[in-house]
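Let me begin by handing over the structure; questions about it come next.
A single protein chain has been omitted; all remaining protein chains appear in their positions.
Chain lettering (A and B) follows the sequence in which the chains are written, and residue indices restart at 1 in each chain.
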Amino acid sequence: MSDAALLEVEDLNVSFPGRGGITRAVRNASFSLGRERLGIVGESGSGKSTTGRALLGLIPAPGIVTAKRMTFGGQDLRGLPDAEWQKLRGRRMSMVMQDPKYSLNPVLKIGEQIEETYRLHHRSSQGEARSKALAMLEAVKIRDPDLVYHLYAHQLSGGMGQRAMIAMMLIAEPDLLIADEPTSALDVTVQNEVLRILDDLVTDRGMGLIFISHNLTIVGSFCDRVLVMYGGRIVEELKASELAAAKHPYTQALIKAAPSLEHPLAELAVVTRDPAWLI
Amino acid sequence: MTVETTSAPPAARLSLRGWLASDAPASRRQAVLGNVYRGFVALVSNRTALTGLVIVAALLGIAVFAPLVSGFRSPIDQSLSERLAAPGAAHWFGTDEFGRDIFARIAYGTRVTLTIVMLVSIVVAPIGLLVGTTAGYLGATAGRAGGIIDAVLMRITDIFLAFPRLVLALAFAGALGPGIENAVIAISLTAWPPFARIARAETVSIARSDFISAVVLQGASTARILFRHIVPLCLSSLIVRLTLDMAGIILTAAGLGFLGLGAQPPTPEWGAMVASGRNVIFEQWWVATIPGLAIFIVSLGFNLLGDGLRDVLDPKSS
Partner (left out) sequence: MSGAWIAGVLWRLLSLMGSLLLTLWGLTAITFSIGRFIPTDPVLAIVGDHASRETYERTRLALGLDRSVLEQYLIYLRKILAGDFGTSVMSSHSVLSDLYQFFPATFELATIATVLGVLVGVPAGVLAAANRGRWPDRLVSIVGLFGYSMPIFWLGLIGLAIFYGRLSWVGGPGRLDTGFEDIVTARSGVILVDSALAGEWEVFRNAVSHLVLPASLLGYVSLAYISRMTRSFMIDQLAQDYVTAARIKGRSFWGAVWGHAFPNIMVPLITVIGLSYASLLEGAVLTESVFAWPGLGLYITSSLFNADMNAVLGGTLMVGAVFIGINLFCDFLYKVFDPRLRAA
């Protein structure tokens, strides 16, 4: 496990041609990632989720992805053929999506869906794959793996579903995990549990993590570094520990807008947007 | 995200188009006409919908100007010396087994098709609206009694919805005798339920809204609420559905005509024309082929138009 950069991105651009013109979802984004935790914070439409999907080659047609540089573990991701992407996805890079109600297949058993990731990348017998899946369910602190294995998505609570999703995406031991709003669909009480499980797993396995969220507070406490996105651009990049000293007015506004128990305000601060930020 | 448009918007002008497309209508009429204009533009910009519109417009045009279009030839005059003539200069589509000019018969046949379309619409839409809006409104606002009426009306609707259309129309026409009116009645019997369903769905979604409550507080009777306020809001979905169903209705009517149960000779009904050309299909193919092509084109036109209207008026259902 070297300290060399896992992911290097330079001038990533994602555009969607449409009837009213071209929509530029991500504009000249550049960043790098080692085996550390990077948070991407932004509001809806800031381009953060699109960035995550572009990294996995999952921008649907007619979207166009260009970059001066986009490498993972030294491999150039630009223009990669499908067969190569299939080798990377699940095995070396993976993504946990927001809502397990929708991201788990309703008609397949949970256990089978988790096994599938393993069997796609490893030759194994049915029994081997199953025991791996059960072990993974234990790793995400699900109390009764044998029972949950046979359940269907709609029978799981939000927290359990998200943990099953994490199991599904980490079973093949990828080096990079992109978590796209992993706790946004969960009750607040369950959010911390899931975050803790994610924390443990990422640390134990020495993975790189990209944590995408609109919640600056969570990202600030969970990640090492933070990227702030607005209007498709990265407007600021800073260490999580130095958030209070943010320089860009948008970041500062975000920080001020977060409610705090220690310093309660009569009125919550609202972000005033400067059109200059879009340029 | 930023959106960069490819062209800058033109400066507003005090033209009719500007008035119609205005974002800030000054009167109710302007708003309504503006909506119609925008809908029309959207419809026309869709190529398939445009094709459908052209076909239906052509149907209307030919029906109205049939004598002109057919060069003042008669669709029913027989000329046995010229029977089964091939398409040519004298008779563009040839003649049938009685020597009647097929082109003229096709042209006048548009009137028959249009008559059936209009008659069925006139019967089916009001019944569907009446049943659907009553069921929906009473079911949503009149408590338990209303709920029972809703359930009963919907049961009746479901019963008619489950009937086989053609077979029932056959039995009907068989009993009451052939003819256009009986065909219309037979088809209408099974065609009205979808409209009741749509009307009810629309009604239920708006029955409890504030503006209806406001009208109730103003003292409006149930009848007034239904007709003046609810029915207009159902109209756009209904029109879409009617246009889409029209193709099926035309095909059923043509099927009845083919079996000899629709409009009777010498009225030029396309389905019957196909049937009459049946025996000579191997040699004089045009007698049966051309009327069938007309049915196909008109049906296609209504389907295309219906799809286009649905995209414009009711995008959530597409």
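In this text, contacts are C-beta pairs under 8 Å (C-beta built on N, C-alpha and C of every residue); 3 or more make two chains touch, one makes a residue touch a chain.
Just so you know, these numbers come straight off a predicted model, no measurement behind them.
Shown as candidates are B:17, B:38 or B:278; the residue that touches the absent chain is B:278. Among B:89, B:145 or B:162, the one in contact with the hidden chain is B:162.
Within the complete assembly, A:95 is the residue of A:54, A:70, A:95 or A:134 that touches the hidden chain.
Taking the complete complex into account, residues 56, 58, 82, 86-91, 94-95, 97-99, 102-108, 116-117, 120-121, 154, 165, 168-169, 172 of chain A touch the chain not shown. Not every partner is drawn; the one left out touches chain B at residues 155, 158-160, 162-168, 170-177, 247-248, 251, 254-255, 258-261, 271, 274-275, 278, 281-282, 285, 288-289, 291-293, 295-296, 299-300, 303-304.
Everything below uses one rule, namely that only the chains that are shown with their structure count from here on.
Centre to centre, using the average C-alpha position, chain A and chain B are separated by 51 Å.
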